[in-house]
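Sharing a structure with you now.
Of the protein chains in this complex, all but one are displayed in their positions.
A, B and C are the chain letters, set down in written order, and residue numbers restart from 1 in every chain.
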Amino acid sequence: MFLQDNIMLFVFLVFFICGMLFVDKFASAYNIKNYLKNCAPLLVVSTGLTYVVLNGGIDFSTTSIISLGSVLGAHLLVESPLAGTPLAVPLTILIIVGIGLAFGVVNGLAVSRLKMPSFVATLSTQLIGAGLAVWFGSILFEGAVSLGGLPEAFRAIGGRGMFWLPILIATVIFVIFNWMLCKTVFGKQIYAIGVNPRTAEVSGVPVKKNIFLLFVISGGLAGVASIIYTAKNGAGVPTMGDAMFIDIVGSVVIGGTDPAGGFGGVKNTLYGVLFLTLVSNILNLMGIEWFYVDLIKGALVIAAAVLNLIFKNLGARGRA
Amino acid sequence: MRKVTAVVLTIAMSLALAACGGKAEDTVTTEESGKTEEAENYTIGVAVDTLDTQFWIANYQAIKDRAEELGNITLVEAIASADANVQNQQIEDFIAQDVDAVICMASDGAAIAAAVDECNEAGIPIIMNNRPVVEGTADPDAQVLSDNKQMAYEEMKWFIEKSKEEGKSYKCLMLVGNLGDGNAVERRDGYQAAVDEFGEGVVEIVLSVPTEWDHEVALAGLQSGLASNPDIDMMILPSDFLWEPVQTALTEVGKWAPIGEENHVACISFDGDETGRQMMADGYCWADAAQSAALQGETCVDTALSLIKGESLPSRDIKDSGLLVTCDNFEEVKDSF
Amino acid sequence: MSTDILTLKGIRKSFFGTEVLHGIDVSIRKGTVHGLVGENGAGKSTLMNVLGGVFRPDEGEMLVDGKPYAPQSPKDAQKAHIAFVHQELNLFSNLTVAENLFIEDLPLGAFQQVKYKQMEQETVRYLKDFQIDVNPKTKVENLSMGVRQSIEIAKALIINADVVIFDEPTTSLTKVEKDQLFRIIADLKARNVTIIYISHILEDVFELCDDISVLRDGSLITTMPAGETNRDALISLMVGRKLENVYPTVEKTIGEEILCCKHIASGSLVKDAGLTLHRGEILGVFGLMGSGRTELMRALFGLDKISGGEIIYKGKNFTHHTPKQAIEAGIAFVTEDRRDEGLLMPKPVEENLLLVHLPALAGKTGVVDQRKGEEMADASIKALHTKVQNKKTQLVCNLSGGNQQKVVLGKWIMHEPEVLILDEPTRGVDVGAKYEIYTIIQERAKEQSSVLVVSSEMEELMGICDRIVVMSAGRMAGEIECSEFEQNSIMEMALAGGGKA
Partner (left out) sequence: MNEKAGKGLQLSWNHLYEYGVFVIFLLMIIVFAFSNPHFFTVKNAILIVEQSSPLMLGVCGMAFVLMLGGIDISAGANMYLSAVTSALVMQKFAESNGPGGSAVYLIGIFTALLVGAAIGLVNGCFIVKFKMVPFIMTLAMTSVLTGIGLILTKAELLPVRASGFQPSSIRVGPVSMVVVIVLLFTVVFHYLLKYTVYGRQLMAQGNNEEAARKLGIRTKRNAIIAYVICGAMAGFGGVLSAGQVGALSSNFAKGNEFDIIPAAVLGGISLFGGKGSILPGAVIGIVLVNTITNGLTMMAANPYVYTIVRGVIIFIAVMLDSMNYKGELR
């Protein structure tokens, strides 16, 4: 069982060691710091998505939460009356996470109360979010599409000067949400709902309430990720999250969480994030064009999903 | 319990690596300084946004040719497909590969600031190719730019004087590029300034249509714009990239005709790339502010070399004043751009 | 004229190791209506599914018109002109009447296109046979149960079936629809079509059938012409088993009343039900298909909404509550469908066992006490003698029926419920495991918690219950104390409701 749970950890370690040995300049301190800095925000948003995928659902709106958060965050930090005051950075952080939570609440209600399939509900909120991000961008940034010049204190969150800060934030979030999934009642009930919601309901699990909370967590963590991405890029860019979805969903699926729900976890997603970012980093260092990287990621997701199915059938071979 | 150990193992390992990475820091710098003396060979990282327009294809080709010509330059390339976040990561990877200089066509003028700061910290010169950084957000080592505003302003001024001579007045539809690109904003402001200053009663900008440098958005905007203002008889194209959708839209409403014919729509454009030259030759285009892609490409490589060698530049921004090609002077200048 | 159209010899069939049909021999005369009666779980449906090609028999052979017949799928059965009108009709609600009738082989034109006009004319012709004038274009989702059933029967005619099997056809029909069904069956018989009619409503069986076969506990007791028997004789044949297997008994005292519900109405099946339950008492609930027993239990547990009546639990009004509140108040519910509502099949044993008790294991902090959980899981496995090698890795889907039921019981008992509701606790469980389950039930009662057992096996109820209430057609049809238990009278009460629609 140990092997099956942590297969991706071994694959990651093998790739990592190959990277160290064969890819030149990979082992340099600058590159490793960069690699970990890039892992941090992806781990935060993918941890949130893992909760939703464990119920067999999906959350498209994470990308537009990242975009909208970065636009409003930049505006608050640079142009709004709030800019420059000591209160600016903490308040902006609260507002961005608040936006994520708001999206989460809307998605949660749509899926648990209105019984909408999660991929269409979050698709429509994603479209609304993306539209708002670019619209606010064109209004708030007076003509220019994006807005730079964020205060140093805020950019530190993205790893400028203190490269370890985003890694620390991501690790803390990972530990909290991994603990919550493995050790708390809520976490264990998620696995039950993911496998068979009717048995869960008969056993007294508040199915609707828990499903609602999954989306709130996913939205909130997407907000936190938006803060790190905006700080890292030092600018509010309305199209920040657009190309990220394959990385987010890829880390969850490649990590080993079953897209049909009920199996996997935040630990698997950590391995998925480490592995996927490693692939991008190594391919970049080898000078391979960006669109090859996209292609390889798509192929990895398919391969991981098929492997996962084979493992699951092996496990339940004696299924009556 | 074993699962918990696995988690602790990964986190401990990554932190340890980061720590030991710290020690490796100083060795890298010493090794780098040794390099410049013996081998003359330099590596330059070229961060490309997209190759969707002839201008960029010509500019990129010029960089490659120039590097080959000089012989001692190897290029490392990365295409970002219009994603600012991806481009920043690519430039960070350039720095990781200890490139000697970075030539960058910014996907987004504001977001590129982060990459410029990284280069400054790493002591690697970064040259902005044709797309400037948003003022005040960062300071690249050099910027090779077209003087967009001035070129657009001159072009519009010439067209207005020409129309005054011929006693014509126009209702104009202005296409606008991606507002995140400093060039698009400067060109729009240049055209607008010339119309405000001289265009009284001659040229009236009736509608401005955003294109996002995307053919489909441009075509949809043009079709609906022409349908809502059928009396439009002039168009401003901020780049020769937009000739495709313009030709499609005008053919559909039967207004795709060369100068002199009855339902001709006067067009003025920018870039002066192959398509622009073709349109001038076929008589569909009145004027084209040509920025020489090749010249700018070469200037980037030369500036990079001089920065690597530590020479100081006359000024940070190197302006390519470009060449105003009009239907009058087309015959004489058509080979020089 | 009426030679045997269908003969079955030595048919045996077992599921997960427990034999359900023990060597059945029966022959059915052509052009007759052959009744098949027996208690729930006597093997009626299984036998017909074997005949209809849904299951393959382990042993034995079947002959149709003397020719060997071994269907691998429902399609093969249809080729042999044997049609099956299932209890839950498998029609496509989004398609029209005509499309449902001809879905297997639609009449096709040159370009594979469906010839709608021809299809609709034929539909009207078939339905006219049964005096049903429904527009062939209406979608099935807008039709009542009666009309849908006549469509399923019409489907049988399209493959000009020689044998049509009806499985409990009248459970959800109104009086008008039932009379209409009898007219259809009489009409079929007139066309020399053989009918096999499974029902627990004896009045219908006597009204329709020429011969009647009685099934009990998976073996065929007798087959005889309807004329030679009467209602009481049939009932005793159905239930007349010797009470030979021994049931555990235990010394216990019946305490005061803990639960009382009156005039409960819920959904379409529970009309006016009520019962009282005392501490330490095992109350049996007997009833036939469609009597509303399971629905009443779901209403008591809070899974289905209660539209009328009230529940008094431990003195307080407890009419409207959610399953979560019921569990916190000490009520447990072992559902009839183990796989879909009782267990997390692809998950290991321990995770299943701890599912209900999780909130209690965690207390306020929300952190589950892992060690205590493992201890309780081990205790439950030992107490119920569940055969499990490794509770952390062995998946529940790899366990036998009996062990799976013990896991479900363990899951609920771990929570120390004061009221334990069991719906068909021993279905699909081998005899040895059954006895162990009965002992568990008795021990629960001994510790003053009360048990509500819903079961179709009258013998089982008579063996372990202190009192039995009988339900029929959504209402209470009577109550019998332990001393006066007598099979015929219980069945009499259960059938009482059957007559009136």
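Quick note on the criterion: contacts are C-beta pairs under 8 Å (C-beta built on N, C-alpha and C of every residue); 3 or more make two chains touch, one makes a residue touch a chain.
Since the structure is predicted, the reported quantities are computational estimates derived from the model, not experimental observations.
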Shown chains touched by the chain that is not drawn here: A, B, C
Take the complete complex as the reference. Which residues in subunit C touch the chain that isn't displayed? 54, 73-75, 90-95, 99, 103-104, 106, 108, 111-114, 116, 132-134, 138, 141-144, 146-147
Where subunit B meets the left-out chain, the residues are 50-54, 57, 79, 81-82, 207, 209-210, 214-217, 219-221, 223-225, 227-230, 241, 244-245, 247-248, 251-252
Applying the definition given at the start, please give the residues of subunit A touching the unseen chain. 55-58, 110-112, 114-121, 123-132, 134-135, 138, 197-198, 207-208, 211, 245-246, 249-250, 253, 259-261, 289, 291-299, 301-302, 305-306, 309
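Heads up, the rule we're going with is that only the chains that are shown with their structure count from here on.
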Chains adjacent to subunit B and to subunit C under the stated definition are A
Name the most central chain, where centre means the mean of Cα atoms. A
Most widely separated chain from subunit A, with each centre as the mean of CA atoms: C
With chain centres taken as the means of their Cα atoms, state the distance from subunit B to subunit C in Å. 74
Using the average of all C-alpha atoms in each chain as its centre, how far is it in Å between subunit A and subunit C? 47
In their complex, what parts of subunit B are in touch with subunit A? 2-3, 6-7, 10-11, 14, 17-18, 21-25, 28, 76-81, 83-86, 88-90, 92-93, 95-98, 108-111, 113-114, 117, 122, 134, 136-138, 178-180, 185
In their complex, what parts of subunit C are in touch with subunit A? 16, 301, 303, 322-324, 326-328, 333, 335, 340-347, 351, 354-356, 358-359, 361-362, 366-368, 370, 393, 395, 397-398, 411
Of all residues in subunit A, those that touch subunit B in their complex: 2, 5-6, 9, 25-34, 36, 38, 138, 143-149, 155, 158, 160, 163-164, 167, 171, 178, 229, 232-237, 239-240, 242-244, 267, 270-271, 274, 280-281, 284-285, 287, 289-291
